[in-house]
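With one protein chain withheld, the remaining protein chains of the complex are depicted in position.
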Amino acid sequence: MSIEVHNISKTFGDFVALKDVSLRVETGELVALLGPSGSGKTTLLRIIAGLEEPDEGSGPIRFQDEDVAGRPVGARQVGFVFQHYALFRHMTVFENVAFGLRVRPRISRPSKAALRRKVESLLKLIQLESLAGRYPNQLSGGQRQRVALARALAIEPKVLLLDEPFGALDAKVRQELRQWLRHLHAEIHVTSVFVTHDQEEALELAARVVVMNQGRIEQTGTPDEVFHSPKTAFVMNFLGHVNLFRGRVKEGKICFAQMACDAPEHAPRSAEAVMVFVRPHDLEVDTQRNGHPSFAATVVRIYSAGPNVRLELIADCGDQIYAELPQERFRALAIGQGSRVFVTPKEIKVFAES
Amino acid sequence: MAGGIATRLAAREQVPSAAAITESAVVRWMLIGTGLVFLGLFLVTPLVAVFAQAFAKGVGVFFAAHWEPDALAAIRLTLLVAVIAVPVNTLFGVVASWAIAKFNFVGKNVLLAIIDLPFTVSPVVSGLIFVLMFGRQGWLGPWLEAHDLKVIFAVPGIVLATVFVTFPFVARELIPLMQAQGTEEEEAARVLGASGWKLFRRVTLPNIKWGLLYGVILCNARAMGEFGAVSVVSGHIRGATNTMPLHVEVLYNEYNFSAAFSVASLLTMLAVVTLVLKSVVEWQNNRQRALAAKPAAQE
Partner (left out) sequence: MRLQLKQRSVLPGFGLTMGYTLLYVSLIVLVPLATLLARSSTISWEKFRETVTDPRVLASFRLTVGASLGGAAVNALFGFIVAWVLVRYTFPGKKIVDALVDLPFALPTAVSGIALTSIYAPNGWIGRLLEPLGIKVAYTPLGVMVALVFIGLPFVVRTLQPALEDLDREVEEAAASLGASRFRTFRRVILPTVLPALLTGTSLAFARALGEYGSVIFISGNMPMKTEIAPLLIITKLEQYDYAGATVIAVVTLVASFVLLLGINLLQWWSRRRAGGA
């Protein structure tokens, strides 16, 4: 079931959470809403679920071309998974998962036997069959979240919405559940939207990432697109590590860090101030000038533990830079703290200063 | 109301209830209506009735009821009892909560249960206990008679009974409060060299001042309003061993309704003041907590 929202705005008192947001999610897609706190991602998710109401004048919310904006949350057939699980503490795992089926009106309620079978198959799916009789407070965080997921899936939702589902878990458990969710989605193919502020999670899990900031959507695209072809300065800055320079456009060249290089295609034409972003791994470091536009810098610190080596540099123009090189390249250069180097940006992204 | 302030003064923020988990307007207003009607019936009506009956025969009669010698004696006795019982129990409350909240020792739960005892015992039973101790046929009865001392049917008995009944109030407020506040601040002060009394005055007292005030207010309200226990030990001697509540009873039984309600309205005003003070204390405490929490939120 596809999801479509048009022109959604939401204000809480003085605070504007969403400003005229429109989005489409295809059937069976796994989409991430990524952004910092206050970007409006959770609000958008809750509006899709029906847990919040958009402001007057907002457009329709369509599930498979049917406007559900007027429907209460219980009638939208969404499965919602909360960051802190929201399990029913006084019910066993079995009863938690069965809840959605038990509260159905008598006509559509499954028989006791059918209910039992359904719950058991779900428990098998989440690999917790042996814990059916336990209470939530006897489970680990990861197990609780899996129960919450099973509970949401029990009602056979057309849309699955997850609000920072792994946010409350340890790093290792988070990793495991990430993998597990991906496999689950591959198996059951339900349209899923999840909210996260963890970019690694979004880039790893989602088929499409929606980057949000201050109530607006900055960019939607595949993880590859948003990472390598960011459309706005915010997206560039938010994803991955980045070096920021301030520069000017002059006669088709970008001038920054006491050097000038050819302006990339996407750069603005006029001579206003611009922001130049370069990723650490797109900086080439050498002990001498090599003919390409480069700037001089001094090595301040070397972080060599890890797959690559990170260099903390001070450019002659005063900017603090981080460069990343493979271990062999670093060894070949034979530089140490205080060495003079020349840095060549291989790929830059230029955005007008807003 | 154990730990009334410790648990309830957590600032009651208004959480905007999302539409998804709020009842329909009809249900809401029906519930509000039911609740208000119930409270109006059971709480407001008696409150209004006291004042209505007190002034039914005019303001003149109202004042006359109080100026009368027996009434004045009752007021004096009530104040005397409060002036003795409240400070004494406050001192105990502070001392006991220090010993209990700031240290760990064997038998703490037993001690707590014992302190709670007067709160759970029926007031009449409390009064009976003192009669059994100090009455003519009581345990110390013969000794008291030999020394020409009267406890029961005299002021000392009333004071004792009131002290017994209002005994836990301050302690019950302070113990949970001080337990919740922990011992870190005091330990820090100790390391910096503060000695006993200084430590208490400068570190502990400012933290507990609202809880303390709250406990004192409640203790006072109960001390002045105690009826059952005092009724048993007082002997109802007009002009001598009647507190205000007992005087109200005497007047009422003589069918002197407007006088009875006049004196009662004085006690009612005390109750209303108690409620107002309690609200003020709660509000102040919320403010103090909000101010303390602010810097963290701004980070």
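So that you can tell them apart, the chains are marked A and B in the order they are listed, and the count of residues begins at 1 in each.
Following the convention adopted for this analysis, a contact is a pair of C-beta atoms (placed from the backbone, for glycine too) under 8 Å apart; a residue touches a chain by one contact, two chains touch by 3 or more.
Because the structure is predicted, anything quoted here is derived from the model rather than measured.
Under the touch definition stated at the start, the shown chains contacted by the missing one in the entire complex are A, B.
Touching the missing chain, out of A:G35, A:P54 or A:G79, is residue A:G79. Looking at B:V59, B:V124 or B:L205, the residue that reaches the missing chain in the full complex is B:V124. Chain A residues in contact with the hidden partner, per the touch definition given at the top, are 49-51, 72-75, 78-80, 82, 84, 86-90, 99-100, 103-104, 135-138, 148, 151-152, 154-155. Chain B residues in contact with the hidden partner, per the touch definition given at the top, are 1, 4, 7-8, 10, 12, 14-15, 17-18, 20-24, 27-28, 31-32, 34-36, 38-39, 41-47, 49-50, 53, 92, 95-96, 98-100, 102-106, 111, 114-118, 120-126, 128-133, 135, 137-139, 163-164, 167, 183, 186-187, 190-191, 195-196, 199-200, 218, 221, 224-228, 231-232, 244-246, 248-249, 252, 257, 260-261, 264, 267-268, 271, 274-276, 278-279.
Following the convention adopted for this analysis, only the chains that are shown with their structure count from here on.
Chain B makes touch with chain A in their complex at residues 16, 18-20. Contacts from chain A toward chain B in the complex involve residues 12, 46, 50-53, 72-73.
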